[in-house]
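Note that this complex is displayed minus one protein chain, with the remaining chains in position.
Now for chain A:
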Amino acid sequence: MNKDWFVLLVLLPPLLAFLLMVAGRRILSKRMTSLFGVLSTGISLVFSLVLLVSSLRSGVSLPDWEFTWLTLDKKPIQFGVTLQPLNVLMLVIVSLVSFLVHIYSSGYMKDDERFTVFYSYLALFTFSMLGLVISPNLLQIYIFWELVGVCSFLLVGFWYFKPEAKRAAQKAFIVTRIGDIGLFIAIAMIFAKIGSFELHDLKGAIEAGKLSSGMITLFAILIFIGAVGKSGQFPLHTWLPDAMEGPTPVSALIHAATMVAAGVYLVANTFWLFQASSVAMDVIAYVGGFTAIFAATIGIAQTDIKRILAYSTVSQLGYMMLALGSVGYVAGVFHLMTHAFFKALLFLAAGAVIVSLHHEQDIRKMGGLWKKNKGLGWLFLIGCLSIAGIPPFSGFFSKDEILLSVYANGRYGLFIVGVIAAFLTAFYMFRLFFKVFAGSHEPKTARVPWSMTGPMIVLAILSAVAGFIQFPTHFLETWLITGGMKSLHGPESIAWIPVLAVIVSLLGISLAYLMYGVNKWDSRRVAQAVPWLHQCLVRKYYVDEMYHSLIVLPLKGFGWLLQVWDRYVIDGLVQLCGWISMRVGKIGSTLQNGQAQTYALISVVSFVILIVSLLAGRLFG
């Protein structure tokens, strides 16, 4: 069986669907559009599953496939496909979540006028994301990296008539751009240094010791800056919560499961580069750990259902980075996978909550939904249990792996940070859960269509059972590092770590139950006890305000200065020229008054001047 064609079968259907929808956006009915979208991603899913099976069966990585795209200064620049286990895993995750979100969107977006446009963006995104995860070289990665960025921009700003959505889209684009510049510089420097964009060439150069350790650290950190922008790590996390202005399926697909995980994927994909530099590993671990706890604390005080989930995403991505920085390659990738499932589930469930409550997003106005919609409650609960790390749900296993690898790596400080973040995660997720579902409210609810419930059920099953691919057999680990890096084998498990993790999570849940489930402790009293802290958390540590006053305002001031310079100096000069010409013309026209005598006078005077100046020229010249 020729695998080359197989990969194209995964990649091309969404692209074709995109082209079809763009071409036929005026004639396609909503039913046809969603059918095309679901069908194309369905085909992608089927073929990526086939690839997965053959990758699992072969036991070694599938052969790469490349062709020369163009030749630059005698150096071939290639396009192609690589199918390491990591790539195949990402293919499956992306196509699966995308497939489910396509189904879900047909219910969620059914009343939107620009339904076809929405689906075409989704299809383009799916294509780009699939292309990103199979790219064997940095240039190709960068191209798809930017494509997903564009799709994110388009979809966040999908409701562009809302000023917040417009601002959020711009912010998402600009902030990730800052990170992308880091990645771009890294790619350019790597090409200048080793003359190739290929990842395996870079790997070869590192293994052959051609690069100095300072160089490796620089490359690694620059690539990590790209990942920071995309994966919403501190300090470039601010765009991700704002990106929740986009439609909820978009939040689930792009800003929870796939695109924001692209940063983690990038680091995992170039993991040998980071491993060659302990400084870079430290940077990842600390940035990740800090982001995990930082975003988790913000999540406690937010009131918008989607923003809480967004901060939770930032926090979980921080977790993944923390794992990668602690040589927990498998743990990081494992958490990426489980997170894709349970966070997509949570977002889709949040979307269902929003739909059933007639587009209410403020959790302070919610409550009592459990009685109205038990099914949705169970689905949401599974997502919450999974992210909180309660066995046997998948989040428990992956979080346990992360904590284990952090501990085994000797980063005890970060281990404590991770445990606290796990506590906070459990707390704010169940705060959300109790706020929405518990309580004596009798909300008026709308029906949630089956097209939305179905995908959630699939994701709930996956969230519940996905953990067992790594426990108790270490199946995922064995597969992920086939033929690869032996150094990536995870540490032996330590019995007290999972116990500690579960206890901490249960503590978080019970605290949330006491405060929000049965209202035994009034949360407002807590907030009033430490008003400054509460305010600080509500305002997200004033990071946005800080950026506003430190970066945006000076830039605006500078722009204002330039504008003043332009308007009054540059424009002034231009207008002066015009003014002078005009005055000369005016004077000329007053001379031309039709009086022959005046003309004669002028002629005489000019003649005298001419003669005098000629004489003067004779005398002095």
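Quick notes on this one:
We adopt the following convention: a contact is a pair of C-beta atoms (placed from the backbone, for glycine too) under 8 Å apart; a residue touches a chain by one contact, two chains touch by 3 or more; residues count from 1.
Everything that follows uses one rule, which is that contacts and distances are computed from a predicted model.
The complex appears with one chain absent; UniProt names that chain "NADH-quinone oxidoreductase subunit K" among the candidates "Protein translocase subunit SecD", "Gluconate 2-dehydrogenase subunit 3 family protein", "Cytochrome bc1 complex cytochrome b subunit" or "NADH-quinone oxidoreductase subunit K". Among A:P163, A:P472, A:P531 or A:G594, only A:G594 touches the chain that is left out of the view. Chain A meets the missing chain through residues 589, 592-597, 600-601, 604.
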